[in-house]
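As you look at this complex, bear in mind that one protein chain is not there, while each of the others sits in place.
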Amino acid sequence: MFNVAVIGASGYTGAQLVSLISGHPQMSLQHVLVSENSQDAGKTIAQLHGNLAHLTQHVLEPLAPHRLAELANAMDAVFLATPHEASHDWMAELSAGKAKVFDLSGAFRLKDTEVFAKHYGFAHTSEACLEQAVYGLAEYNSEAIKQADIVAVPGCYPTASLLALKPLFNAGVLDESVRPIVNAVSGVSGAGRKASLGTSFYEVSLQAYGVLGHRHTPEIESHLGTPVIFTPHLGNFKRGILATVTVKLKSGTSQTALDKLYSDVYGEQPVVRLRESFPKIDDVAHTPYCDLHWKVDEQSGYAVITSAIDNVMKGAASQAMQCANLALGLAATEGLIHG
Amino acid sequence: MFNVAVIGASGYTGAQLVSLISGHPQMSLQHVLVSENSQDAGKTIAQLHGNLAHLTQHVLEPLAPHRLAELANAMDAVFLATPHEASHDWMAELSAGKAKVFDLSGAFRLKDTEVFAKHYGFAHTSEACLEQAVYGLAEYNSEAIKQADIVAVPGCYPTASLLALKPLFNAGVLDESVRPIVNAVSGVSGAGRKASLGTSFYEVSLQAYGVLGHRHTPEIESHLGTPVIFTPHLGNFKRGILATVTVKLKSGTSQTALDKLYSDVYGEQPVVRLRESFPKIDDVAHTPYCDLHWKVDEQSGYAVITSAIDNVMKGAASQAMQCANLALGLAATEGLIHG
Amino acid sequence: MFNVAVIGASGYTGAQLVSLISGHPQMSLQHVLVSENSQDAGKTIAQLHGNLAHLTQHVLEPLAPHRLAELANAMDAVFLATPHEASHDWMAELSAGKAKVFDLSGAFRLKDTEVFAKHYGFAHTSEACLEQAVYGLAEYNSEAIKQADIVAVPGCYPTASLLALKPLFNAGVLDESVRPIVNAVSGVSGAGRKASLGTSFYEVSLQAYGVLGHRHTPEIESHLGTPVIFTPHLGNFKRGILATVTVKLKSGTSQTALDKLYSDVYGEQPVVRLRESFPKIDDVAHTPYCDLHWKVDEQSGYAVITSAIDNVMKGAASQAMQCANLALGLAATEGLIHG
Partner (left out) sequence: MFNVAVIGASGYTGAQLVSLISGHPQMSLQHVLVSENSQDAGKTIAQLHGNLAHLTQHVLEPLAPHRLAELANAMDAVFLATPHEASHDWMAELSAGKAKVFDLSGAFRLKDTEVFAKHYGFAHTSEACLEQAVYGLAEYNSEAIKQADIVAVPGCYPTASLLALKPLFNAGVLDESVRPIVNAVSGVSGAGRKASLGTSFYEVSLQAYGVLGHRHTPEIESHLGTPVIFTPHLGNFKRGILATVTVKLKSGTSQTALDKLYSDVYGEQPVVRLRESFPKIDDVAHTPYCDLHWKVDEQSGYAVITSAIDNVMKGAASQAMQCANLALGLAATEGLIHG
């Protein structure tokens, strides 16, 4: 059994990690932690998250600074479901011991520190860790993840976008005179667990935000290799992202060619499901899957691909778990797929 | 044209009042006000409430204390969509002039100040106003409302509950050995416009609250005349209340008797619709109507009545407007029913 | 008072028309009709549509063939909220009298009968009517609508799309080497009032459909003047469309230029609201408005515009009413805007 800790267990992603670890046959949840001054310290996971009401044994511990080194040495894996700043500040110490660290924040996803500073609002000074960090898109970087001590788990929108786009870009079939257009709609859990007028029930209704300036744009671009136009939207549902991707293909690229391409790339991947029709959010909600479907208009050369994930799962917790499984030498889907 | 002001126009009820007044053929909206220190002062109604984006001419004014007397003398009607404490504190001054005041808070609904203090958490010291205040359940108190200077507009749950129960109680057909059981589900707008974890989109899901202790219980009881068991629930929708009322009838009370009773009481009432089947929330959402339907089990003597209203309309703004219409000598539904 | 009939009053659009006409100060609803064999014939509007429970006086009449000529001569306006085939078949007779006809189906929106046949599945043989029909996009064709006997009321997606795109295309600022990409999400009412597994509550969840082949694509293209890529989605809400439009602008087109352009085109239009931020569906639900906002990325030359309408209102019934008002010599928004 591997000893595991979750830091930031009061949020939706943290709670999902706790749930996954509790059901994992080879992990033992040793610590669930919250920030040192959190009002949630001392409560059980069950008190915060009604769906985990049976997990009364896990008490949220405050993360005093001296705990970092302790966790680094005592744990096999630490999951950071924390704000960007916290992950940034704690990574050096956390990753100095035997524990492999899986960071679900945005702190270690962008190698370019100028771009980082512009989009995250603070300077990146954890440069050694940043260099070391492996981008945890499990379907592409599994060998690096297996060796990694620090994994930057991809953002939710980038996961949905990259799984749709990378096969096309890598195969060289994109007509680069037209930028890929990614329109994505996310459930409200993407905004995190907090009181906010913008995510209050009465206020939520389909709406674009972060237009032409969202921080996931450089994440998509840097891990894809070409610029995109990315427009996120808030949707009136709790979990899930549907990304609708429109691309112009190089002249002569057929439907059959794309069918073969996606099948070649993902045919053996356990959590990417190549669908026979366009997926809906509910097909993937509460699951670790990414569902893909595509259609080519051979006359115009445009193609539309839609990509559906659960933002809390494949967009965060279950992808982190895929990475942890790989890094710990287990099957990628251990503890993720029960039926 | 009657000159009208709305105090507390940043909330959902205030915005609904602004919308109703803007469409009212005989009212002119002179002032929209917020509390003196509100960050919303200086903004337009349009900036706060996207659905009123065309109302760019109304700027939210801060309510400095000296404005109370000014409004009292210059306005024909003032609507108070304010916290209980504010209504309580301002009423004496506001009601001292020519303006008739329509208070949508709970400050003047309970005549018993001991019960008030227990449920509202502060002592009632505006006793002259409290004595003067008329309970604005328009279907029952229209004569008093016409003469009133202060109208305490009923709460949302009491409106739905009383419209279902008063015909039965007044006709003496309730078997008082069994308390009427009111189970009601309210949309999230009932909780007001504010950032709160409990009303955030991800958290909202059908749930009972305020069980056996909600402050609307004494309001229902005192305006009905007999004790009830009232259990409110938060529902996953934006507007509306459905109250399901179960009562035991005196032996021998038939379905036909209830049919006749409701028809006699409400047949001529313009906003109570006696339905041929059990109403749903959407039947009344965005409308001033209360929809009622009932069924008697003649064997057991129990009956079930359901009552549906829009909590922001008949449960607040449109009921306040019914009262204002009556008090200003207009038809009760002026500005409320267009089609 | 103008005498008015609605054919197809059992559906959502028909019911909305009935509601609008009932509240219209200069229209008198004479007849509400359904198809000759409809099981709804003989019922009241109130029985079918709970939200219109007070409209018990309107009984649905079966439309026997001989009624067409009668309606054509007796009515001032007839609204057709009927299937494409029915509108197609009945138009010649209906438009032969004094009545002006407002068709909410797709039967008379495409002038090219080959394209029509491909997308609607039957041959267009009502060619004289087709030639005569005016496309009822009120913000663009008001002079023609005033003179028209037949108005083809635009589809819901085309309305949202064209109001966003036409200012750009007409001003010549689009870089035509990149097709405008329209991603739109519609509420379920867009699918009509009928029993269907695909629109059952449990099944609905955000999903693309009609990808690269929806019949609204040629409608947008023919009334815009350039090809587009249009991807519709079904969303988990009842009413509303949000269209997110991505375009490439000609080099050097600035944010300021677009601000001025939209303001010049729509500044005086009563139901287009130029917003200060990206609109959400709820801003326009149950209203006749189209809300627009846009942002330009001056570096890349791409721009994103979002356009929000209520599909049952500006996407159907209220737009039909704008057209009827114009054709009958009234103000365009008569009976549409109350507050």
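Per-chain numbering from 1; labels A, B and C assigned in written order.
Heads up, the rule we're going with is that a contact is a pair of C-beta atoms (placed from the backbone, for glycine too) under 8 Å apart; a residue touches a chain by one contact, two chains touch by 3 or more.
Everything numeric in this text was worked out from a predicted model, so none of it was measured.
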Option from C:18, C:94, C:188 or C:330 whose C-beta touches the chain left out: C:188
Contacting the left-out chain in the complete assembly, out of B:37, B:251 or B:300: B:300
Touching residue (missing chain; options B:179, B:250, B:286 or B:338): B:179
On subunit A, residues whose C-beta touches the chain left out of the figure: 18-24, 47, 50-51, 53-54, 238, 273, 275-276, 279-280, 282-287, 289, 291, 335, 337-339
On subunit C, residues whose C-beta touches the chain left out of the figure: 12, 187-189, 193-197, 199-202, 204, 236, 238
Sites on subunit B contacted by the missing partner chain, in the whole complex: 177-179, 181, 183, 185, 205-209, 211-212, 227, 229, 231, 233, 235-237, 240, 242, 244, 246, 248, 278-283, 285, 295-297, 300, 302, 304, 306
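Definition applied: only the chains that are shown with their structure count from here on.
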Most remote chain, CA-based centroid, reference being subunit A: B
Centre-most chain, if every chain is reduced to its averaged C-alpha atoms: C
Distance from subunit C to subunit A - Cα centre to Cα centre, in angstrom: 40
Subunit A and subunit B: spacing of chain centres that average the CA atoms, whole Å: 45
Numbers and ranges of subunit B residues touching at least 2 other chains: 238
